[in-house]
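Below is a structure I'd like to ask you about.
Missing here is one protein chain; the remaining ones are kept as they sit in the complex.
Which chain is which? They are A, B and C, in the order written, and residues in each are numbered from 1.
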Amino acid sequence: MFKKGLYTIVSNQPLTKTIYKMVLQGDTCYITAPGQFVEIEIPNKFLRRPISVCDYDKDSITLIYKVIGEGTSFMSTLLPNNTLDLLTGLGNGFNTDIPQKQPLLIGGGVGIPPLFSLAKQLTINKIQPTIIMGFNYADEIFYRKEFESLGCNVLISTLDGSVGTKGYVTDVIQNNQLTYDYFYACGPLPMLKVLCHTLPTEGQLSLEERMGCGFGACMGCSIETKSGMKRVCKEGPVFLKSDLKL
Amino acid sequence: MFKKGLYTIVSNQPLTKTIYKMVLQGDTCYITAPGQFVEIEIPNKFLRRPISVCDYDKDSITLIYKVIGEGTSFMSTLLPNNTLDLLTGLGNGFNTDIPQKQPLLIGGGVGIPPLFSLAKQLTINKIQPTIIMGFNYADEIFYRKEFESLGCNVLISTLDGSVGTKGYVTDVIQNNQLTYDYFYACGPLPMLKVLCHTLPTEGQLSLEERMGCGFGACMGCSIETKSGMKRVCKEGPVFLKSDLKL
Amino acid sequence: MNLSVNLCGLKLDNPIIPASGTFGYGNEFKDFYDINILGSFAFKGTTKEPRSGNPTPRIAECTNGLINSVGLQNPGIESVIKHELPLLRTFFHKPVIANISGFSIDEFIYCCEKVDKEPQVGLIEVNISCPNVKYGGMSFGTTADSAAQVTQAVKSVTTKPVFIKLSPNVTDIVAIAKACENAGADGICLINTLFGMRIDLNRRQPVIANKMGGFSGPAIFPIALRMVYQVSQACNIPIIGCGGISSAHDVIEMMMAGATAVQIGAMNLKNPYICKEIIEQLPEVMEKFGIENLNDIIGIAHQH
Partner (left out) sequence: MNLSVNLCGLKLDNPIIPASGTFGYGNEFKDFYDINILGSFAFKGTTKEPRSGNPTPRIAECTNGLINSVGLQNPGIESVIKHELPLLRTFFHKPVIANISGFSIDEFIYCCEKVDKEPQVGLIEVNISCPNVKYGGMSFGTTADSAAQVTQAVKSVTTKPVFIKLSPNVTDIVAIAKACENAGADGICLINTLFGMRIDLNRRQPVIANKMGGFSGPAIFPIALRMVYQVSQACNIPIIGCGGISSAHDVIEMMMAGATAVQIGAMNLKNPYICKEIIEQLPEVMEKFGIENLNDIIGIAHQH
């Protein structure tokens, strides 16, 4: 089920030069799993903007977004008490009901936010995930402490090695000889492709596509999977590695 | 010369159920004659809205407008300190340098506002005009006191006769056997037509047309006059009776 | 106040119909509201074979509209009849509009024969205009001859009312509509999307993987309205007006131009409640403009 409603901004602040954290107040009863997303109406733009739910409780939603174009620029100018029209409860989200002992959560840039509520859920399920976060540069790092405060082991890669492992998230995995029996990933497509091809275990990957509706009506976001055409906004955004043709 | 600028609303209040008075602050140096108009930018509307200048001094403009459609509805919701983007100094305006002793100023409904700064100018020129204002019903009457406070004789017609003469502005002229040697008029086209055909003296009439630009560039507002095609926004909105083909 | 209209015997409680391709097979929208309030709805363009559509990105944003190049992704007519219609029956209790596409006359015939047998289908809408498919779709809709051929062919295999849905990307929409009328069409649906394009300045290439796509949304309303006006002047069959409608005001404007019913496309994607909201607002707007019965205003703008 979906919900369309006006949500009130509680806070909206930069975490880095280009990445903002926004907390909204409103009904979250249609959000049922970590990894779901919302579609945000932007004044004077035709299409809504899809942003993953980073965290939520019974009446608030946390979003983390990067300023890319006009929609996200507009969002970054909003103040507390401004309202946004959101569709919530979109997408399948991550499935945490998987027999797993030691999952890896791998995020690249603004692919990291949905892993937060996932990590929270796993912790509730008594599973302690390892978090691997990939950034380009040190000044882009965000949410390290928040993951650590869940009790998670957090490993970081930066392109220049200024923090953590030099290189990519895959270098973190190799260099640290991590043991894991499952993985969850969200981030840029090239990262997801490499993970699909190099990690031996099954896993879940969250994809992005340009969307028309965000709720399954237009077929604008369909991708080909091993089990046929699937809508990123409806059957996804989270897919099983074994189902993807990346 | 024209001026495009942001003007700040000083006040914006209803005079009647559907007619509002708005005072704006800003540079008025391009307004050079009574009867000129401004073009108002309305958010999410493509075309600007033309509204006559009712009154102005060195840094303020008074507009009186009727709520007709989306543009004027929007205007009616604005609060002091909101701003509007205006083009000012548009149109020729009324010519008061005419040998005249006893002019009639005849206005119908929202054709009345531009006659106010005209009356003011004439008073400065030591000419005391008679004002005839036509309304449908008593509750639509506005600006009677303002004209009277200029020292003008104000006569009113209402369709139902509840105030002043029953009928039209022409009935006022007939019933009161007014003497006059010139007239100025602004109001609905049927009224202007009757005035053109019944009043014996020369006069100036202010017309309306749907406008593209308001400053003479698009030929959207051209009408045929006895001396050729003329733009209502540039050679008008004020035309000599003797030039019009109404 | 009367909102009901009649499309060749198909009585609609109101003239509001979600347009094909923006309402799936109804399933997604039942989660937003009870879709039985609709006049009807047109299901996703369906072809003989299942189609996976075009590569992504398939969507590009425009000022007051969007471009899509979905490319008729659909599960194929058999699957629609076997799975979608039975599912639909569980939550939608009105006749539905079957939107049919094909890449040859035979395919059109095949699909129409199939849907002709479905009691749930109240009307067949034949899309000869989809601009996203390299062969077929576009070409049938761009000449009067081929449009007439398709019309004649499908009319011969069904007794249900057949509406031909035309492409606006043509020099002379009236000639094509008249050809369809003469070939037996029961009605015309105007318009499908306009061919459009956007370029991504960062990547310096088209946003859409297929380069161009179908442009629709409020931006195209004046073009759709003009075509409805022109065709309703020239033809004597009912018209479903479509293109850029986003308000009750637009619905009335489209009906005054000559439409008997209207379809709403792109706006469903932006605001999934748009059709519900318009249905709710219609009585108020009718009152404002002194309209007692919607049938009174169909084509009224021609009287001047």
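We take it that a residue touches a chain if its C-beta (ideal position, glycine included) is under 8 Å from a C-beta of that chain, and two chains touch if they have at least 3 such contacts.
Please read these numbers as outputs of a predicted model, since none were measured by experiment.
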| item | value |
| --- | --- |
| Omitted chain - touching chains that are shown | B, C |
| Selected residue (touches chain absent from view) among C:8, C:37 or C:223 | C:223 |
| Touching the absent chain when the full complex is considered, from C:24, C:206, C:238 or C:265 | C:206 |
| Interface with the unshown chain - residue positions in chain B | 1-2, 4, 41, 45-48, 87, 209-213, 215-224, 228-229, 234 |
| Interface residues of chain C (partner: the chain not displayed) | 60, 62-65, 67, 142, 169-171, 194-199, 201-202, 204-206, 211-212, 215, 218-223, 225-226, 229-230, 244, 249, 252-253, 256-257, 289, 297, 300-301, 303-304 |
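Simple rule for what comes next: only the chains that are shown with their structure count from here on.
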| item | value |
| --- | --- |
| Touch-based graph of the chains, sorted into line, ring, star, complete or other | other |
| Central chain of the complex, centres being mean CA coordinates | C |
| Interchain centroid distance [CA atoms averaged], chain A/chain C, Å | 36 |
| Chain centre separation in whole Å, for chain B relative to chain A (CA means) | 59 |
| Chain centre separation in whole Å, for chain C relative to chain B (CA means) | 47 |
| Multi-partner residues of chain C (each touching 2 or more other chains) | none |
| Chain B, residues touching no fewer than two other chains | none |
